[in-house]
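A single protein chain has been omitted from the complex, and every remaining protein chain is retained in its original position.
Up next, chain A:
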Amino acid sequence: MASGVKPRVKVPKTASAGDTVTIKTLISHKMESGQRKDDDGNIIPRSIINRFTADFNGQNVIDVTLEPAISTNPYFQFEAIVPESGEFQFTWYDDDGDVYEETKKIEVS
């Protein structure tokens, strides 16, 4: 497992039905591109987050493919419409097979 990986998410706690809310996500990850060489000239193997998804009550909201050129600690900000109270689930997929998850509840009044 890559070290120092920690997902973070900022979602408003409350919203009105049909509101568009801004969601900010960030995962600390070194995003090793696979292009760099170490001191001995050997290629440092690629190790990146290759996919990020967000679901709301089981329905997919966003699905992103990440490429090696994306720099360290990838940050995504996007907007979502919330029709009802529920839970956002965020998932990051690592090259090494690890999956990092984070959930956030939102109250809709």
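The definition used in the following text is that contacts are C-beta pairs under 8 Å (C-beta built on N, C-alpha and C of every residue); 3 or more make two chains touch, one makes a residue touch a chain; residues count from 1.
Everything that follows uses one rule, which is that contacts and distances are computed from a predicted model.
Candidate names were "SoxAX cytochrome complex subunit A", "Extracellular ligand-binding receptor", "SusC/RagA family TonB-linked outer membrane protein" or "Branched-chain amino acid transport system permease protein", and the UniProt protein name of the unshown chain is "SoxAX cytochrome complex subunit A".
One of A:T20, A:N42, A:S71 or A:S109 touches the chain omitted from the figure, and that residue is A:S71. In the full complex, chain A contacts the hidden chain through residues 4, 6, 8, 10, 24, 26, 28, 71-73, 75.
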